[in-house]
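What follows is a short report on a single structure.
Yeah, one chain of the complex is gone here, protein chain that is, but the others are all in their spots.
Moving on, here comes chain A:
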Amino acid sequence: MIKAVMVMNTQGKTRLAKFYEYLPVEKQQELIRGVFAVLCSRAENVSNFIDAESIFGLDSRLVYKHFATLYFVFVFDSSENELAVLDLIQVFVETLDRCFKNVCELDVVFNYSKVHTILDVMIFGGQVVETSSSEIMKAVEEISKLEAASNSIALIPKSASGWRSR
């Protein structure tokens, strides 16, 4: 299964962090720092793997991809295929790109909820459930519509809104 997904920029600022097992925030921060310390020491055009066992413990692997100012990092165990996860990163980034039209770091920064939504449609409890970027887009759009709909009734008095949503 997938253990964690992280997105961080080249300065080490976290842009997205998702751990599929509970970890206290301090531990999360420590892990992300550990990953970044290794990432920033790596040259361009080398392989997309780093040794994760020293950071995440036994049976963990890590692949990352570097796009412009962002690192996309996936951590997983032996029941995933490294190259397939690399493809998955590609799918994730493509989806972001479709969603935000030429995605850049600022889109990820300002669309905290939406990025999480996209990821949640792709990966469910550490299992990859959706690998087609158009399917992901479809679901994300519907969720956004639903959110907008439920927000648009925010100004209607409580009793009425309760009635509407039922």
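The rule we apply is simple: a residue touches a chain if its C-beta (ideal position, glycine included) is under 8 Å from a C-beta of that chain, and two chains touch if they have at least 3 such contacts; residues count from 1.
Following the convention adopted for this analysis, contacts and distances are computed from a predicted model.
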**Study point:** Chain not present in the shown complex, as UniProt names it (candidates "AP-3 complex subunit delta", "alanine transaminase", "ATP synthase subunit a" or "G patch domain containing 1")
**Key:** "AP-3 complex subunit delta"
**Study point:** Contact footprint on chain A, counting only the chain that is left out
**Key:** 1, 14-17, 20, 22, 24-26, 28-29, 42-43, 45-51, 78-79, 81-84, 86-87, 109-110, 112-113, 116-117, 120, 124-131, 139, 142-143, 146-151, 153-154, 161-162, 165-166
